[in-house]
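The complex is shown incomplete by one protein chain, all other protein chains being positioned as in the whole.
Our next item is chain A:
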Amino acid sequence: MRKTFTTRKLAIYGGMLLGFIMLESPLVMVANHVEPMVMGVPFLFVWNLGWWAFLTILFLIAYLTNWGSTTRGGMAVSSPKRDD
């Protein structure tokens, strides 16, 4: 159980941390350019939209997996597979 929980939760929270770092750390200045434009959109905008989409999808995955917890909606999941 511990291994499953740790891996899933770490992946979710680690992914979120990565997304926020890419959007809000000084790394964003690396993308602070007009060129190369992607489909006519400046690179800074593409960078932001890309990481925004990544985080939004991750939030959906987090919801579907109950944020990496072994419960669903406050009810413990008693499935033996999850407790392995």
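Heads up, the rule we're going with is that a contact is a pair of C-beta atoms (placed from the backbone, for glycine too) under 8 Å apart; a residue touches a chain by one contact, two chains touch by 3 or more; residues count from 1.
By our rule, contacts and distances are computed from a predicted model.
Student: Which protein name, taken from UniProt, belongs to the chain you can't see among "Protein-arginine kinase", "Oxidoreductase", "Protein-glutamate O-methyltransferase CheR" or "Sodium:solute symporter family protein"?
Tutor: "Sodium:solute symporter family protein"
Student: Which parts of chain A face the unshown chain closely enough to count as touching?
Tutor: That gives, for chain A, the contact residues 1-2, 5, 16, 19-20, 23-24, 26, 28-29, 32-34, 37, 39-42, 44-45, 48-49, 51-52, 55-56, 59-60, 62-63, 66-67, 69-71, 73-74, 76.
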